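Report on the structure given below.
Complex shown without one protein chain; remaining protein chains in place.
Labels run A, B and C following the written order; every chain starts at residue 1.
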Amino acid sequence: MGVIHQSTDSTDSTVDTIYVEKAHSKPSTLQPATPPQDRRPTLAEHGPLIDHNIPQADAIEQRPDLWWNGVRRTLQEPFSEFLGTFILLLFGDGVVAQVVLSGGKNGDYQSINWGWGLGVMLGVYCGGKSGAHLNPAVTFANCVFRKFPWRKFPIYTLAQVLGAFCASGIVYANYLSAINEYEGGPDIRTVPGPNTSTATAGIFCTYPQPFLSTTGQFFSEFIASTILMFCIYALKDDGNIGAGNLTPLCLFFVIFGIGACFGWETGYAINLARDFGPRLMSYFLGYGHEVWSAGNYYFWVPMVAPFFGCTFGGWMYDVFMFTGESPVNTPWLGLKRLFRPSRTKTPNHVV
Amino acid sequence: MGVIHQSTDSTDSTVDTIYVEKAHSKPSTLQPATPPQDRRPTLAEHGPLIDHNIPQADAIEQRPDLWWNGVRRTLQEPFSEFLGTFILLLFGDGVVAQVVLSGGKNGDYQSINWGWGLGVMLGVYCGGKSGAHLNPAVTFANCVFRKFPWRKFPIYTLAQVLGAFCASGIVYANYLSAINEYEGGPDIRTVPGPNTSTATAGIFCTYPQPFLSTTGQFFSEFIASTILMFCIYALKDDGNIGAGNLTPLCLFFVIFGIGACFGWETGYAINLARDFGPRLMSYFLGYGHEVWSAGNYYFWVPMVAPFFGCTFGGWMYDVFMFTGESPVNTPWLGLKRLFRPSRTKTPNHVV
Amino acid sequence: MGVIHQSTDSTDSTVDTIYVEKAHSKPSTLQPATPPQDRRPTLAEHGPLIDHNIPQADAIEQRPDLWWNGVRRTLQEPFSEFLGTFILLLFGDGVVAQVVLSGGKNGDYQSINWGWGLGVMLGVYCGGKSGAHLNPAVTFANCVFRKFPWRKFPIYTLAQVLGAFCASGIVYANYLSAINEYEGGPDIRTVPGPNTSTATAGIFCTYPQPFLSTTGQFFSEFIASTILMFCIYALKDDGNIGAGNLTPLCLFFVIFGIGACFGWETGYAINLARDFGPRLMSYFLGYGHEVWSAGNYYFWVPMVAPFFGCTFGGWMYDVFMFTGESPVNTPWLGLKRLFRPSRTKTPNHVV
Partner (left out) sequence: MGVIHQSTDSTDSTVDTIYVEKAHSKPSTLQPATPPQDRRPTLAEHGPLIDHNIPQADAIEQRPDLWWNGVRRTLQEPFSEFLGTFILLLFGDGVVAQVVLSGGKNGDYQSINWGWGLGVMLGVYCGGKSGAHLNPAVTFANCVFRKFPWRKFPIYTLAQVLGAFCASGIVYANYLSAINEYEGGPDIRTVPGPNTSTATAGIFCTYPQPFLSTTGQFFSEFIASTILMFCIYALKDDGNIGAGNLTPLCLFFVIFGIGACFGWETGYAINLARDFGPRLMSYFLGYGHEVWSAGNYYFWVPMVAPFFGCTFGGWMYDVFMFTGESPVNTPWLGLKRLFRPSRTKTPNHVV
């Protein structure tokens, strides 16, 4: 569809827009001489932390004198990640709440696949201004393989976790009386386990099947994350078929598929923000220490495994399929980079 | 994507097409000097009420002398809203009727999500000539945030309510004998409640779950409407990814998602026209006073809450993401406009 | 979307491609002086019956001397309708067979919606060279409202009925042993009714619910056909939003929706070819006289009602929405044409 016409030659622009690039935007005249940044900027220096050259779709009424416009420009990317993840979790936790609390009458397991799939799809549409990572592990893989700036990694992760945290609170507020009804009272909050059949903690974050060992938990999250990242890079690779403006729709299918095919054992968290944010919220809401200890302290698995999985999936795609700019297309398949990462961003210095 | 080729040069054309814009359209040179309209036009002045410059797809045989062509041009927008909402309600009420009356054999809750989702999608395709709002709250938000003319708000709302009203009558006629069979006789019409298990009033409009307080009802409708408007504005924002010609398809996912994730408690009306029109029809059809009193006089919630929700959702999107022309991108975030609305339309005078 | 690049310059090309038009095609310069055809061509004159200017996708190896190439050119449109309806019925009857014969284990009512919906979608892709009507009532409406040549109506209808007839035979052959198993023996073939719970005639054609009167049957088929045609014309109207290259996908949603919302009472035949062809086949296969007498001789309803419904639906769309060339956009809303149809095709002589 000609979604992407312009050639991008900025140092950051090729990595900023990971999922779906700005359509129809004129080739923005990017600064030709961004000075190399040899040290991590501190949070106080938020000026250079975020690009100020976000493309403006409809610049009829740009009022740079307005205080809020400046704030929004500065924080556009965190806002975007926050809201994208917020939408994702609203739909995702919402659908689990509806299926669980209605006793399966108003939805079944397939509804859950729908909810998470379209949550990602609509979250990508909402959070497109920052590339719509919605997942710290995706941001991480983009830093490793697509030159996404490492300095943005902490703020992206923070925004994603906060978005998930807040959205799960909204879902809780919306279903408060239904949860009271289901659990049996406003003071009862339980975590899935052998002693309860009316647990509602599973609305917010994932809990594994009881027969899984920690190794099995980790492997399940690892393989699902690998598939996620491999498919994302395939969809984004214009040297392959490439999904173009169908990418958000295709991500619906990716998430639906991971949920339908690899979602039973651990609930397919595959995302630190999606799991840790709501888990923290449920802890604050009074679900007790079991949110951490359940499944033999399973909580760290969906925090750690996606980083390994997404990195491996991205590496797989780049090694076997990708012919564009990637550390894999450098000497030693870029493995040196893993052990001696370079913070410089000019193409000559990569590796 | 070149779906629509003709250039539109009416003064209101930038706001008429809310859901799916003309793709590839050049930035229309907005007339800088539209004379401010200081008084609301009365219904008698329907001449200026409706644009006469509706784009003509295939102008081979324009016969301006024909009486009906003039009528249609004058009333194109109300016709379009009427028919769009008509199609929406045909599918929406139809699917609920089929699921309820067949006892779940020919459809389940997921079918209802399908029906409402594709009802909106096809309603948008059918009612595109007026922007396919299909929802008074969406029209309201467009008036507030996208300069849709306030003078069109009443006629849009009226057309939408009428379309929903008539469509529910058709659904009733179609399923008349099945309703008689299900209720137990042609004179029995019941509203969902503790004393009946064969109520059919839920086919036409929404009734809340019994455990919900009025606050809970309002909050549930509010949050669903907020999500609706936030997603619509995200899909329409070309400064973001933008859904382009996939917008109707994406709306299918939005409605499906709201139904699957936030549809259990109140039946996700999120639309005055969708709920009030059929409720009135069911009252006329003999369902009795309970259509108003059920759920502690719940009927006003889906009439009022969507206006608050859609306005808040639109405001959220414009504050955090939108960089185009919006009252939010004016001093004081446009809050002054809420309290002192201006009826002028020239950019200089907004706020 | 540039799906089809070649320019078509045949005299009938504007009406041949009903479902999905050539995108981006220049407004073809309609020949101003096509000689009026005052008599119906006989079947013997198959020369002018079918266009010889079918667009050629890849004309590298055009061998006009080959006998079969000439036959195919001559019969391209019947072939195309035959195969499109063939594919439609393979999927449609196939999914009903699977759901019925597996006792609901390998599919449910929603599967049936999927099957018919994607059957239409893929049938349209397969039968696109003739416009993919797949339905005599759609062909009829196109003759009335879109100047599709009346002389093609019989051959289109014949090809469609034959395609449905043959496909249902293939489905029967494929599920023969399963039908024997389900009915209880190779000599037992039963039609749905009060005396059997293992009837399989419903695999092939539709049978109404027992509580429906003939009026109810007719109304149900009428309203479903009206919706079908109204939506098709909306999707095809570039003066509206228009679905462009998404049209086949949108038709999936239209059929899915009709099945989910209006499909319970009569099985949503809405198509003479889809219902009569397989019914004839099932009669030949030994299901007995009941295939005609069931439902108080219901069989004629899906043969007749779709013509009324599709004509009314097309008339509705043209009256209220369509601004292009249509008899409705002529004096007396084209009603005169219904009573005194004209066989001439030049724009000046319409009506």
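Following the convention adopted for this analysis, a residue touches a chain if its C-beta (ideal position, glycine included) is under 8 Å from a C-beta of that chain, and two chains touch if they have at least 3 such contacts.
Bear in mind the structure is a predicted one, so any value in this text is a computation, not a measurement.
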**Asked** Of the chains you can see, which ones touch the chain that is left out?
**Response** A, C
**Prompt:** Touching the left-out chain: which of C:I87, C:A199 or C:M316?
**Reply:** C:I87
**Prompt:** Touching the left-out chain: which of C:N69, C:S213 or C:N296?
**Reply:** C:N69
**Request:** Have a look at A:P149, A:G263, A:G277 or A:P302 and name the one touching the chain we're not showing.
**Result:** A:G263
**Absent-chain interface as seen on chain A, which is shown** = 1-2, 109-110, 113, 209, 211-213, 216, 219-220, 223, 227, 230-231, 234-235, 237-244, 246, 249-250, 253-254, 256-257, 260-265, 319-321, 323-325, 328-331, 333, 347
**Asked** Residues on chain C that touch the omitted chain in the whole complex?
**Response** 1-5, 19-20, 54-63, 66, 68-69, 72, 76, 79-80, 83, 87, 90-92, 94-95, 97-98, 101-102, 105-108, 110-111, 114-115, 118-119, 121-122, 124-126, 128-129, 132, 170, 173-178, 181, 245-246, 248-249, 252
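By definition in this document, only the chains that are shown with their structure count from here on.
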**Message:** Fitting on CA atoms only, what is the rotation between the copies chain B and chain C? Please report it in degrees, nearest 5.
**Reply:** 90
**Message:** So the centre of each chain is just the mean of its C-alpha atoms; given that, what is the distance between chain B and chain C in Å?
**Reply:** 32
**Approximate Å spacing (C-alpha centroids) for the pair chain A, chain C** = 45
**Sequence positions of chain A contacting 2 or more other chains** = 1
